[in-house]
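With one protein chain withheld, the remaining protein chains of the complex are depicted in position.
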Amino acid sequence: MQIGMMGLGRMGANMVRRLMRDGHECVVYDINPASVAALVSDGALGAASLTEFVGKLAKPRCVWLMLPAAITGKIIDQVAALMEPGDIVIDGGNSYYHDAVDQAAKLAAKGIHLVDVGTSGGVWGLERGYCLMIGGPDVAVQHLDSVFATLAPGADAGSPAPDKAAGTAPFGYLHCGPSGAGHFVKMVHNGIEYGVMAAYAEGMNILKSANAGKRQRTADAETSPLENPQYYQFDIDLPQVAEVWRHGSVIGSWLLDLTAGALKSDPGLANFGGRVSDSGEGRWTLKAAIDTGVPAPVLSSALFDRFSSQGESEFADKLLSAMRYAFGGHVEKPKAGQ
Amino acid sequence: MQIGMMGLGRMGANMVRRLMRDGHECVVYDINPASVAALVSDGALGAASLTEFVGKLAKPRCVWLMLPAAITGKIIDQVAALMEPGDIVIDGGNSYYHDAVDQAAKLAAKGIHLVDVGTSGGVWGLERGYCLMIGGPDVAVQHLDSVFATLAPGADAGSPAPDKAAGTAPFGYLHCGPSGAGHFVKMVHNGIEYGVMAAYAEGMNILKSANAGKRQRTADAETSPLENPQYYQFDIDLPQVAEVWRHGSVIGSWLLDLTAGALKSDPGLANFGGRVSDSGEGRWTLKAAIDTGVPAPVLSSALFDRFSSQGESEFADKLLSAMRYAFGGHVEKPKAGQ
Amino acid sequence: MQIGMMGLGRMGANMVRRLMRDGHECVVYDINPASVAALVSDGALGAASLTEFVGKLAKPRCVWLMLPAAITGKIIDQVAALMEPGDIVIDGGNSYYHDAVDQAAKLAAKGIHLVDVGTSGGVWGLERGYCLMIGGPDVAVQHLDSVFATLAPGADAGSPAPDKAAGTAPFGYLHCGPSGAGHFVKMVHNGIEYGVMAAYAEGMNILKSANAGKRQRTADAETSPLENPQYYQFDIDLPQVAEVWRHGSVIGSWLLDLTAGALKSDPGLANFGGRVSDSGEGRWTLKAAIDTGVPAPVLSSALFDRFSSQGESEFADKLLSAMRYAFGGHVEKPKAGQ
Partner (left out) sequence: MQIGMMGLGRMGANMVRRLMRDGHECVVYDINPASVAALVSDGALGAASLTEFVGKLAKPRCVWLMLPAAITGKIIDQVAALMEPGDIVIDGGNSYYHDAVDQAAKLAAKGIHLVDVGTSGGVWGLERGYCLMIGGPDVAVQHLDSVFATLAPGADAGSPAPDKAAGTAPFGYLHCGPSGAGHFVKMVHNGIEYGVMAAYAEGMNILKSANAGKRQRTADAETSPLENPQYYQFDIDLPQVAEVWRHGSVIGSWLLDLTAGALKSDPGLANFGGRVSDSGEGRWTLKAAIDTGVPAPVLSSALFDRFSSQGESEFADKLLSAMRYAFGGHVEKPKAGQ
């Protein structure tokens, strides 16, 4: 079928390629003409303006947006202004599901459908396919089924194909509920992702310290002595451990596959400084947990560690040192490298 | 090659079957004669006593123990008393790595080797193979290579076989270091497992509450109101979400596969009450983190949630209610079901 | 000076009494006539309706509201409808500071001032005085200075009185900033309160388990054995420990005073079941931390423990048990009492 794609960054461009490869017709637009040109040379139909873009689409028009969350709302308004009842806007970015709920109500008043699609798969999606978590009205979601089926990984190779009538989840896409439900499920997906990543990272950090008993320890009143150095004499080969866990262990996962790859190519992780970004979904997941009174100690610990890695615990830590000085006269040790 | 296996529970018996299936000769022993008989009928050589068991082994004798951690130390002593220099004891259970370090030193004095093998794979290992994390002296570990190769999953089907000279990790087993290193790596593996499991469980719990805005809320001073009920109107199908995430998402994993299966067969998890056991490794992992000063907030949150599920936060919670009553006159609400 | 008080629950009524005791004239109103009558008999001027209440106030009218957060917004609108430019509404309840920011803007358009006063002190405030955290326009806050001075504890007895020109904080009240700042500071105050309370509760729970080595332990594969029972042979007298810490220790506090009192009168805390309520501020504190990217692992752990005590971790815990069964065949132990 025909679909319009606006926002031709890494994700959007690769999705267009995957769609065209499977026979869909793609009309594409981006504020960067070079991005449009690149896909036109691959077979897409390009547009030089938003108006031209929408004008080239057959009715009901289907416009898929892959844009930064910060501008998505504004662009949806602009697109909707050029649309008619029955048309469909698809937001495939990492928008806040609150916005999808609000925006869907606004568009519904004009007869336009908002479909929100949480999209996981990252830079690997072009080849592996994207896992799609979809929210929106039935009629719109059904209309787009063949698009979703193409973007998603599809049934597992080598297994008998599941019965699609029993649900599309085994094919890698799922209609999760009304508008907002797709971004909600994607939000929680990313919240979980933070927790899983942190579990591996903490564990690897403990393995790395398995030789602590061999290291010279500072002996002063401000440094806790290592109690049993004889139990910390192991030099663990982290890349090999990550690799072996990929084969038959309970904690095998795609993130572990990537971890093993990263450690293999750069065992000391010299290309990284340890400032871990967070992109919104982890925060929103916790707000949902707080709103609904659901305990999420693991997911919050993972998020707060990222905040700390960004330097945001500094004032709190200074205050702790100030208290220690005030009650015990403890003089702070300088930070490493200072 | 020939190997003796003592401890013929689910794990031990399945390992014997996997070994025999690949042509190894297995001498087996268990205090339960029926367990021995079952494997004898499958082709193993049985023994009726520890002495007979050790006596049937060719030199250097290799005795693999799959026993509860609580009795492993004592049995190692008994086995070693019947052994000669050059013989090998393998501890494949979930023992504390401290014990392996201590025991190895004791056995080394008699010329006997202790090899500790962290074994992951659970009830699926017979078919999938076991991920093996190995500690011990080089000579003993190398002597057992063909046994490890059989028990492990082996190279991925469908990919070109990796070069074994570059390491055995891609085959699912790894010599991690001297005695104790195997159990150390397995310990951290399980610590990570707790964290990964908790990440999924918390996320699923948040998804489950996505319809909180539809529920009747108690309106009293002791209940926080739900701020924006319009954003919590989703009835998420948890089994389908777990399934869709298995296909192309960043958080795909074997634990997620099992989670999807569990939710599919019992969406309300009616067979479970929510008392989550912990088996030692999670505790030891945290002790190692504490000893070496490595932060592990995610792994500890996962462990402490299990303690809470076992009822161990009750006194602390009563004290919190007592404080609230003392400063604010807040009367505690009864627990659900009381 | 004259002040109107609406909302004559425990907090509001006691504040009226403290104000009258210091010579202020109080006009009072509540939907419950008996609450009005009680204070009238103590010397207050009563009103039978909102209109009468506002009508009895001299200009500029000062109306202090001590109402549940859920209805405060609506009542502020009703009061403001009866007011004129220059009048002042004071919200002394536990409202969300977002509402104070929004409401203040709305009232400012009519020339009416909103003053938000976070009020700590609980049932003890009548005698001890209330700690007041104040937000609002300078002119309104200064107009109310004598009221704040009366409600607050005042300077410490026995010390030389501090210089008020250097700030009112040593007297127990503080103008923290524009409208909303008072509730913001009170919100964080309560967030801290959750953390401090949890620190004591967890510590006391550990002390209570100091005799774990004396208890009969279940010996099964689902129960972690106690490693060194010889180190857990202490029967600690918790009420006495709480008492001794009140005298000269680093952790002395008013909450500890209350804890010692609660444990003395009911050492087993038999009057409590362990369902700990949370009242909004703890949640809002965390949302502020998340919005601004500030790590708050301790405050969030304290909040999530309360959620768990309310039974909200149950589904997550069931899922953990389901996973354990799926990979390892571990059969869940029944919950205590089941």
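Letters A, B and C mark the chains as written, and numbering starts fresh at 1 in each.
Going forward, a residue touches a chain if its C-beta (ideal position, glycine included) is under 8 Å from a C-beta of that chain, and two chains touch if they have at least 3 such contacts.
All values derive from a computational prediction rather than experimental measurement.
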For the chain not depicted, the shown chains it touches: A, B, C
Listed residues C:Thr51, C:Ser249 or C:Ser265, member touching the removed chain: C:Ser249
Absent-chain contact - pick from C:Gly122, C:Gly136, C:Gly274 or C:Gly328: C:Gly122
Of A:Lys110, A:Lys164, A:Arg215 or A:Lys318, the residue in touch with the unshown chain: A:Lys318
Absent chain, residues of subunit B that touch it: 250, 278, 283, 286-287, 290-291, 293-297, 300-301, 303-305, 307-308, 310, 312-313, 316, 327
Subunit C residues that touch the omitted chain in the full complex: 97-98, 101, 120-122, 125, 128-133, 152-154, 156, 167-174, 176-178, 180-181, 184-185, 188-189, 191-196, 198-200, 202-203, 205-207, 209-210, 212, 224, 226-228, 230-237, 240-241, 243-245, 247-256, 285, 288-289, 291-299, 301-302, 304-305
Chain not shown, touching residues in subunit A: 10, 68-70, 96, 122-124, 197-198, 200-202, 204-205, 208, 219, 221-225, 227, 254-255, 258-259, 261-263, 266, 269, 271-280, 283, 297, 301, 305-306, 308-330, 332-336, 338
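Heads up, the rule we're going with is that only the chains that are shown with their structure count from here on.
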Innermost chain, taking as reference the mean of every protein Cα atom displayed: A
Rounded Å distance between subunit A and subunit C, as computed from the means of their C-alpha atoms: 37
Whole-Å separation of chain centres (CA-atom averages), subunit A against subunit B: 29
Where subunit C touches two or more other chains, by residue: 278, 283, 297, 301, 305, 308, 310, 312-313, 316, 327-328
